[in-house]
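Below you'll find the structure I mean.
Missing here: one protein chain of the complex. Every other protein chain is in place.
Going in written order, the chains are labelled A and B, and every chain counts its residues from 1.
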């Protein structure tokens, strides 16, 4: 029996009928079965591609991307996922569009989607904005479809918002599952999601929030560590607590990086701006005070600099389980002596984990493809088996 | 008998052999049969796609776009049309190219077209420039093909020039035909193409010009209304007059918006800059006087502001046939209280017509696809039937 058959059998045991024609905003919108389906489909698509079997399910169609913040990894992952399934990416560059005229979100959403099967959005810079914007777009698309304006309902994929970064954290978790030999082995593992010093700009909260909102669902002991003042959104902490209670794991907080690292199986040290600072930035943005944003950015960097000891050094790593916790990062990391003088991680640590880190990133295209696949295919188990059976070569072998 | 068979039968009755390997500049370059063919093919392609039947006629090939002015709707419509037929869009971003070196139009046209099946151009900012540029490109492509430089003759599609905006106005008209239940029901209908106040920049003339140059061909009574000084190009007015005489309709002008709206079946209130102002801008551009252009833009806005009463209010709408004329707009509209303080249309009017307006826009990808299809396929009727017969799924159903 092939790996695909195994995964198809697994899919058949899951309650996932609500995923069809649906969107993907936050991992905690989804049931455990739905997340299990994403992993199963991602693994099956990867297996098929590795065996040179095409998984194209579209003969034509567009995947629209809208990046309101810079992106390399997610941009190329989205492009890869769309291409893998047969969709052509068309980027909405708001600078080259007529959107500045003041048109409504509802209108733009419809105008770009006449032949769109997917719309992927990154909007992570301002608290209270990104997720709201994505929901507005998705609502507009549902209405456009219901009204007969659109011939198909494009699926919205959150490519990072102010709250969550699900394509990242599901890729992270899929990596962890593979590293630990199965999701059943995660129970009781200790995860340290910790703040780390970086000399660069105030980074979004979506990764730490996404990690505590997701990893707590698998019976793990998740510790969130940061210096005072670097809190994440309280709503997401509440999600993490509820998840832990439900899954039989735990969610705790500390302001001591060492405590978090001690005996950890997995560490995810990463810089972010504090929630309070993010809110200030959002207010300044609302007022159009870009000077103020510049000054705030300076103040944030100065504040960061008080915590240079929050770094993933060899000494820190030696505190972890058998001194060799799995080190995670969403990349790019600020590496001490490589990309900056002092940063999130020591060069020797990063180097030791480089290949696993790149593997971690390599799951993202498949996670995105799985999200699309599950929204577009009524019988994903049957579809995967049919694709395997069809056996069209991705790359013709001569 | 399927809808596609009906449309194919209709196509067989039309004289359209000159469309093959031809370009699309202005609607008044085309015969009535040729326009009827565009509508028939657009409807057939839409019917096939709605039934999940692929209409790909290219296994590979490029669709080149060159937007010399901002665009969202037309950009995505062009991308959708190319993708639907199997072409990959490649955008010519003149800023990233070597064109600034001063190379000739003829050379650039050839250099980007070695594997291009379509070239779509928007160039609408300067009177006397856009159409001329498009003709230069098309001439270069014809020569390149004749000289054996190009292996295929790319079709030029006008995505808006200084004179006409055929992909827009044909989408508009196709929408009208569907709303009125057939082209035969247009005779005698009153159309008000009117200027409307907008606080934004001096907008191109191509829409009002395109509308009076097209709608007058169908026996309708077309009224062009604008405040004194907002004339359109006299050549296009002459086209409209000749069309009306030919079709048994009428073309009249007024400087009274109410007169235009009174008893109208269709209203198209929209802002534009005056022809005289556009000519001034073109002169300033030729001199490289960008300060002058900025001042002119200010003067135009001040002049606009004298005519804030030219707005599509509920009161205006109440003058129309049964108070419910079909409201058209090429979008985005300047909506009073939504995208600006005072604009082209009242929010309540716009809201009531929002869904039809989005439907109107949804015809554009199919109009563009039809233009390409008719230039690339010798027997369009047979091709549509063959595509229906072939029955390849656009989106594989599992």
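Going forward, contacts are C-beta pairs under 8 Å (C-beta built on N, C-alpha and C of every residue); 3 or more make two chains touch, one makes a residue touch a chain.
Since the structure is predicted, the reported quantities are computational estimates derived from the model, not experimental observations.
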Among A:22, A:60 or A:88, the residue in touch with the chain that has been omitted: A:88
Touching residue (missing chain; options B:35, B:79, B:92 or B:192): B:92
Residue in contact with the excluded chain [from B:112, B:127, B:193 or B:207]: B:112
Touch list for subunit B against the chain that is not drawn: 56-62, 64, 88, 90, 92, 96-104, 107-108, 110-112, 114-115, 117, 144, 147-152, 376-380, 382-383, 386
Residues from subunit A at the interface with the omitted partner, ascending: 46, 49-50, 54, 56, 67, 70-73, 75-77, 79-80, 83-84, 86, 88-89, 200, 331-332, 334, 338-340, 355, 358-359, 361-362, 364-365, 392-398
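As a convention for this text, only the chains that are shown with their structure count from here on.
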Geometric centre distance via CA averages, subunit B-subunit A, whole Å: 40
